[in-house]
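Structure, as structure tokens:
Missing here: one protein chain of the complex. Every other protein chain is in place.
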Amino acid sequence: MALLEVRNLSVSFETAAGRFFAVQGIDLSVDRGEVLAIVGESGSGKSVAMLAVMGLLPPTATVTADALRFEGRDLLAMSARERRGMSGSEMAMIFQEPVASLNPCFTVGFQIEETLERHTDLDRAARRARAVELLAAVGIPEPEERLRSFPHQMSGGQCQRVMIAIATACNPKLLIADEPTTALDVTIQKQILDLLLRLQAEHGMGLVLITHDMGVVAETADRVIVQYNGRKMEDTDVLSLFERPQNPYTRALLSALPENARGGRLPTVSDFAPGGAA
Amino acid sequence: MSATDDPDLLSASRPAGPAPVSPWLENWRYFAGNRGALIGLVVFLLTVLIAIFAPLIAPHDPAQQFRDALLAPPFWVEGAKPGFLLGTDALGRDILSRLIFGARYSLMIGLVVVTLALVTGIVVGLVAGYFGGWVDALIMRIMDIILAFPSLLLALVLVAIIGPGLFNAMLAIAVVLQPHFARLTRGAVMAEKNREYVMAARVAGAANLRLMFRTILPNCLGPLIVQATLSFSNAILEAAALGFLGMGAQPPTPEWGTMLAEAREFIQSAWWVVTMPGLAILITVLAINLIGDGLRDTLDPKLKRS
Partner (left out) sequence: MSEPPVLETRGIVRDYVSGGGFGARRVVRALKGIDLKVERGKTLAVVGESGCGKSTLARIITMIDPPTGGTLLIEGREVDIARHGVSREMRRKVQIVFQNPYGSLNPRQKIGDVLSEPLKLNTDFSAGDRRDRAMAMLLKVGLRPEHFNRYPHMFSGGQRQRIAIARAVMVHPVLLVLDEPVSALDLSVQAQILNLLQDLQDEFSLTYVFISHDLSVVRHVADDVMVMNKGEAVEYRSRDDIFAAPEHPYTRTLFAATPIIDPARIRARVEAKATRAVAGQ
């Protein structure tokens, strides 16, 4: 049984110009211990699909699916309260802007302990000890001192580490990372990706990595889903994606990479745009 | 160019955006969706029309005294005299006619004061925000000093110094209102001046004056327009207050505030002499404030309902 199973997921928004489908009929599954990368350009709906899984979409969004199951439990049948209890503990999510994701008014220690208070029965002292442990686990030096820091006193990379600490506070079975390194420098990106993969391996988590960066995919993913215009274009293992891409859009995307340029010019996606683009 | 370089086919084909409309049209549609603002606009336009065509509309000359109809009540009250819809004042002048001509003064006051305050405030604020440093510090401390006085008191002092009269009153009110514009402009300019498009214009060869007035200023106008509208009603109110205190327009000018002042002693005996100018001020100011609120919602993207 897959950890997360999604069948025929559609998400639409009501806009002034009519109903707009951000995600149309997507199937996907994530297993325990698996790293799934969801790749796409802006407007491909790659974040929206996962926000729907987390139940984090605004009320203006309409979510429909034939199945939306986490460990076999039907997420669609759950009450809002049950889902809130689940997100943050059994499945967690981190975002692109680490500094904006933390509340600037509170120390990072307070924010980690807040999550623990909501989802565990630990007492005050145990929460503090766990917070120190978590900060150490995500590679922040002098964790006791750092608990008293405010987000603006830390760098972007450190803030993302804190976000990861908060997300993994309750040992989630599934971690969704939405462009976790896009706002960071490459050297920091490498550290954060290594950290995510280490935590994923240690805890046997399922990890969904939403990204637009093919390099990140190549270095991290087991399996890859390519999305375009709200639709799934390709769902394959990472090696096949780069060696034998099946879908024309995927092929176009890969050939648009500067490292794949032959001669001076880069082929562009519009040359290959599938029918869905028109 | 080859077909390869068709720009952004992908993005162009994404959710078909609304047909391009000019920003003005878009803003108007949004503004028109606000019922209060629309009513305000209609009332205000009516006032403007009344002011323009006052000699045609007014039943009587505003200064003409009807000795046989002193303090006649409005038409729905017993004892009303035909021909005086809203009654007459202590000198037998037709109140309706005086209100109609008074609209001219009120609108003129609003227009002159706001124009004066807006123009000086924008220039002062632009200079302060754009150049920064000691220029900014000096200008803004002066503005702070002006703002530290209760506005009516400061206007009173200024009028006392330069002498009572409608024009001096307008001048004084403009001085009092001006720092609000200066502050607003300065804040907006400081936010905009480091944006990349300003840098790009500078690299393209634009000099300071052009950068200030052509590049930056148009992007700061939103909040200024709102402030100008609200100041318009403020100016009418303050001018009425000065008139009431005898420091503004002098009798027999049919300015609404002055009319109120003249009618003070009849509050008990002939309520309409006081109430009618008061209502005129209330309605006009309310209408303009409604417009201002609507404009603020329209021009401030943060408040826009999406």
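When the chains are written out, they are named A and B in that same order, and each has its own residue count from 1.
Following the convention adopted for this analysis, a contact is a pair of C-beta atoms (placed from the backbone, for glycine too) under 8 Å apart; a residue touches a chain by one contact, two chains touch by 3 or more.
In this text, all values refer to a predicted model and were calculated from it rather than measured experimentally.
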## Note on the structure
Given A:27, A:71 or A:222, the correct residue touching the omitted chain is A:222
### Message
Considering the complete complex, identify which of B:111, B:199, B:267 or B:282 is in touch with the unshown chain.
### Response
B:199
#### Entry: Those residues of chain B which, in the complete complex, touch the missing chain
1, 4-8, 10-12, 17, 20, 22-23, 195-206, 210, 215, 218-219
### Message
Give me the chain A residues in contact with the hidden chain, please.
### Response
33, 41-42, 185-187, 189-190, 201, 212-216, 218-219, 222, 237-239, 242-243, 252-253, 256-259, 261, 264-270
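Operating definition for what follows: only the chains that are shown with their structure count from here on.
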### Query
Could you state the distance in Å from the CA-based centre of chain A to that of chain B?
52
